[in-house]
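Below: the structure, in structure tokens.
A protein chain is absent from this complex, but the other protein chains hold their places.
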Amino acid sequence: MPLTVGLNHKKITNESGAPNNGHVRPADTTNLKNPLKTKIYKDFPTKCTDNDDLLLQIENLKTFFHTEDGLIRGCDGVSYSVKKGQTLAVVGESGSGKSVTAMSILKLIPDPPGKIAGGRILFKGNDLLSFTPDEMRKIRGNEIAMIFQEPMTSLNPVMTAGEQISESLILHRGFNKKEAMSNAVELLSLVGIPAPETRAGEYPHQLSGGMRQRVMIAIALACRPDLLIADEPTSALDVTIQAQILRLIKKLQKQFGMAVILITHDMGVVAETADMVAVMYCGRIVEYGTSHDIFFSPRHPYLKGLLRSVLNIDNEEDDLYIIEGNIPDPLNLPEGCPFEPRCPEKMDICTKQRPEPFFFGNVHYACCWLHA
Amino acid sequence: MLNYTIRRLLLLIPLLFFISVMIFGILKLTPGDPAVVLLGERATEEALELTREKYALNSPFYVQYVKMMGNFFTGELKSIYYKENVIMVVLKKMIPTLELGLTALMLAIAVSIPAGIISSVKRNSIFDYTSMTTALFGISIPVFFTGILLIYLFAVKLKVLPASGYGGSMFTIEGLRHLVMPAFVLSFTMMASTTRITRSSMLDLLQEDYIRTARAKGVKENQVILKHAFKNALMPIATNVGNQIARLFAGAVLTETVFAWPGVGRLAVNAIFRRDEPLVFGCVLILSVIYVVVNLMVDLFYGIINPRIRYE
Amino acid sequence: MNNILKIKTFYLFIISALLLAVISPKAEIDYISYGIFALLTLIILLISLAIYRHKKINATTIIKGTGELVWRRLAKNRTATASMIILILLSFLAILAPFITPHDPLETDWGALSQGISSSHWLGTDDMGRDIFARNLFGIRVAMGIGVTAVVLNTLIGTLLGLLAGYYGGKTDNVIMRLLEIWNAIPFILLAIAVMAALGTGIGKLILIVSLSNLMAFARIIRGSVMTVREFDYVAAAKVIGIKDFHIIIRHIIPNCISPILVLASLSIGETILVIAGLSFLGLGIQPPMPSLGGMLSNGQQFLHENLLMSIVPGVTILLIVLSFNLFGDGVRDALDSRLES
């Protein structure tokens, strides 16, 4: 776990969260009734209310991989939504399915072996899953953009930075080469790259890691997308550059009123940027809520474990807390709660049945029998 | 880029010196007497002596070498058999060689690169399996066996194509009819290995991250494959084509023998058998120069397509 | 005792032992081949015992040695195993040739010229009444024997040059690579012909010249991997504690370059056999009366009308040998090159 940057000095706004009508809960409720605390919505509202500021809504998304050794459930019934200009952080260890979900949104899952088996992805009210490849292409890079983790390999080594940026402009905005190039130079200066004219003519191998990530961002923002999916944008960079990139994303988000889905395994990054947070484990969301809920009233043992294992300067404990064991084999997930084998507070029910979400307030929920 | 080329061309001179010394050494080892070739069965002893004098065949080793190199560059090195300046003889044979070689090269590239790309994109499809098995056969079957089979099929049985020989420039129907089979046979091996290389390098590249970035940008699929993946695949393909050209020379000799094609390869082979030392010397030297120059062109082609390699 | 039967090579041993017994009465036909085959059977036995002992010792540990991992991946690849079986079959045929065919490959029978397939001559006879099947078997023996020896020599020389160039770098590297460049610049087949014409033909010279054919390919790849390995810390560490270069190369450098060497060697066997066949097609290499596949093919070209078998049989045999070596080579490359999964 990278050392976080001063967890507590960022003021967490105690947003009570916007009215969450129309908020959608996972559908496959189990039969066991939940007597005590929270209401369970049995089924989905048939017609999703077209709340104007609700940009993206994922409902019970299932993406499976048919490999030789068997079926891997990369993303097993995930639901979350993002409003305009809002930042949703998706957190979890590697292999928890956070990237798979993101890639499914843009339907970039390699067809053999992966397949989107179920659920819906509503973007501005229409379901992307029903889109034809051509329609999808109009969305990609134009309305939803994505940046990746490895700046070293994410840029085409034989094309100059300027060319790679102007490519999507030419594609979506119909610019001619010259217009696109001048626009690209503008974008490069927008993302804070010094001497953009020369940089535009240079090849990726001539740029530093941080600069390449900025070029990636310039490419993504070329067509002013409404949603930016950032798949661990800073993990491969060293800490100082990391902060600059996050601040850049924040600034551009404000400037263009863009929603951001930030995928990371670094709680420090989440603390700094996220409005809403979804914690994923083995292809499912185990806890979802505002960043304030997550950091100040974590409910799920896994989240608690994550928070405790984050190094904290003013935390006196000398030895580092680690979550025992490792992620179960995706080929044969345990019957009950996937976290059960590593859960310090596990009960016997956890081994038999999969927990379903229990709500604390109307936004914050956690899937754990502790709160049944 | 320019001074790199000049430096590489300058390197050619020591290279040529070494090659010529090596060839000359081998030739001198050869038993047999070129003078005899000239005079034939009824040559008398002093007649042979006279001819040896004329071609300085029995003066010391290095004198002959210097004389030969001198004559070669001033163009007076005459082939004993063809009684003509060596460079001219080779140039006359150059046209059929180029026609055969370039057609085979173009045919191979035109077929193998698309085949490689399609079979890498449609992996494990029927197209992929058929092209890969044919490619495997292509690199396993001896050039001359395919030649003999084709001659039997098209010339002997169906009598559609001429069995062998050179029918004049390829821009005449007769010339083309003669060129079809040898060009196909020669290009078949090269086609096979280039397809395999294209497919495997494309497979590697399609896993790369920037392909995913391109798709995320909404680039059309065939653009992703051609513009992004294939442009990067050009380098391993160029390497393969580079050393295929070396095999083109060797393969050409065999193909030329099967189809009695009057190319430079066969000229060199006959020259060696005929003990025509000046011609052997000229042929091998010119072929080596061509080979080195072609390799230089492939390296320069690298420079163009691969920005990472900046020739200082 | 029972799990020894699980090892495949043990079955191979049983088969070859059986063959050995079956042909022992006819042993006096050709003592040398019989002797070689007996030796081969012994080697197979030793290998299977070694595997058996190896399996017994680390039956418990789950961690598999890289060798075993590679072997397992190779065994999983169906085409590679098929090619291995064909190769084993061909080499058995080659070694036991004198015992399989009733005919001597050189024996001319003027009564039976260019006959088709018959009970006495399984693949017919050629233009001098010699049994094509017998000549083909001896042709395989020559082709594979020379092919493999030439490749082994080629690998050794190429690797040595690559090691020296890669490890010492600087001047030696420059000198070796420049010389190789010159050697590579001369079109190989002309060089082979010139040398053959100069020194005269014969198997020894054929092996010599073919084993010097693509040194450049070997040297360049080995040099590359040696250079990368040389940069690793543990090599620097070894140097620091004063281990002599020679040991470093043997213990550290070579084991890490084994896979590129193996891949290139197995891939180049096919090509070498084609080159040998090409040379004998041009009339160099193996001289009559010794049978050679290339020679049979070039002779067959004169009898396309009369007796197609004379061309088809040697051609298909060369194709089969080279195809199996190439398949085997691909299998080895895929097994060793873990990144490129099937």
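Order of writing sets the labels: A, B and C. Residues in every chain begin at 1.
Here is the rule we go by: a residue touches a chain if its C-beta (ideal position, glycine included) is under 8 Å from a C-beta of that chain, and two chains touch if they have at least 3 such contacts.
The rule we apply is simple: contacts and distances are computed from a predicted model.
Missing chain, UniProt name from the options "NADH-quinone oxidoreductase subunit K", "Extracellular solute-binding protein family 5", "4Fe-4S dicluster domain-containing protein" or "Cytochrome c oxidase subunit 2": "Extracellular solute-binding protein family 5". Within the entire complex, contacts from the absent chain reach the displayed chains B, C. Touch with the chain that is not drawn comes from one residue among C:49, C:113 or C:262, which is C:113.
Looking at B:29, B:50 or B:66, the residue that reaches the missing chain in the full complex is B:50. Counting over the whole complex, subunit C has residues 106-108, 110-111, 113-114, 127-129, 197, 200-201, 283, 287-289, 299, 301-306 touching the chain that is not drawn. Listed for subunit B, the residues touching the missing chain in the whole complex are 30-34, 36-48, 50-51, 81-84, 89, 92-93, 95, 98-99, 102, 106, 151, 155-156, 159, 162-166, 168-172, 231, 260, 262, 267, 270, 273-275, 301, 304-305.
Following the convention adopted for this analysis, only the chains that are shown with their structure count from here on.
Listed by label, the chains that touch subunit B and also subunit C number zero. Inter-chain spacing, taken between the CA centroids of subunit A and subunit B, is 56 Å.
In subunit A, there is no position where the chain touches two or more neighbouring chains simultaneously. Those residues of subunit B whose C-beta lies close enough to touch subunit A in the complex are 208-210, 212-221, 228, 231-232, 305-308. In the complex of the two chains, the subunit B residues touching subunit C come out as 15, 18-19, 22-23, 26-27, 29-31, 136-137, 139-145, 148-149, 151-152, 156, 200, 203-204, 243, 246, 249-250, 253-254, 257-258, 265, 268-269, 272-273, 280, 283-284, 287-288, 291-292, 295. Chain contact summary for the complex, subunit A toward subunit B: residues 106, 108, 133, 137-142, 145-146, 148, 150, 153-159, 167-168, 171-172, 203, 205, 216, 219.
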